[in-house]
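All protein chains of the complex are present and in place, except for one that has been dropped.
All chains are identified by letter, namely A and B, in their written order; residue positions are counted from 1 within each chain.
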Amino acid sequence: MIWQIDFWLLVVLIIAALLALEVRDLLAAVAVLSAYSFLAALLFAQLGAIDVSFVEATLGAGVSGVLFVLALFCTRRRYEK
Amino acid sequence: MIERYENVIIDIVCSVMVPLIQLFALYVVVHGHYGPGGGFQGGVLFAVSIILLRLCLGKEASHKKFPPKLAAALAASGMLVYMLTGLAPMAAGGAFLDYGHLPIPGVSGAELRFLGITIVEWSIAFSVCGTMVLLFDVLAEGMR
Partner (left out) sequence: MRWLAVPVMALFLALMLYATTGLPLRGEPQAPANAHVSPYYIEKTIEETGTPNIVTSVLADYRGYDTLGETTVILAAGLACLLILRRGKGL
């Protein structure tokens, strides 16, 4: 285990999470959320939990992004206050 | 409503990618005993290949290849097989989900539990694949 990889993955993970909360365009928020899931999958793989990482990469970064985009097309794209 | 978008790049990329993803999904399910993977991941990967087919072929053609009723049937029957695998050892005198007492002649001990794990992994794969395709179909039908 290399602590530099862990550290920078965690930093980018937190940045992606904050960005997914803050961004106004919901389609961009879905894309950032997929990136967040993939970073989490990389972190799980780094910790040695390959099966959990596999589930996170397929479900979190793959299917849930598609389902979010589909749900988004049923509503409006921008978040309004 | 998902509609077909005429583009030769999308057609060729999908026609190459879909069989590869399906082959990899089957490999993940089968190889779950010896490495990372298993029913859950393989089922999701197979569902992703079907969703890609839906996105690039459009509604009519892809519903002909993989009808939505088949997805619902797969989801329910996978769950049913899992339940029956759990209940069968009870008939033979074991506990619930105790694969050591599965009533299969000719095998016993560790091989019987290996076989039980295989049946359960395949049923999870069918159930998860059917559920994911079902979710996609329901959400795409609700779109207007």
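Here, contacts are C-beta pairs under 8 Å (C-beta built on N, C-alpha and C of every residue); 3 or more make two chains touch, one makes a residue touch a chain.
Computed from a predicted structure; not experimentally measured.
Summary of contacts with the chain left out: across B:C14, B:L55, B:A76 or B:I104, the touching residue is B:A76. Contact with the chain that does not appear here is found for just one residue of B:I21, B:L55, B:I104 or B:L139, B:L139.
Across the interface with the omitted chain, chain B contributes residues 32-36, 38-39, 68-69, 72, 75-76, 78-79, 82-83, 86, 96-97, 99, 110-111, 113-114, 116-117, 120-121, 124, 127-128, 130-132, 134-135, 137-139, 141-142.
The criterion applied here is as follows: only the chains that are shown with their structure count from here on.
For the pair chain A and chain B, the distance between mean C-alpha positions equals 24 Å. Considering their complex, residues 28, 36-38, 40-41, 44-45, 47-48, 51, 132, 135-136, 139-140, 142-144 of chain B touch chain A.
On the chain A side of its complex with chain B, the touching residues are 50-51, 53-55, 58-59, 62-63, 66-67, 70-71, 73-74.
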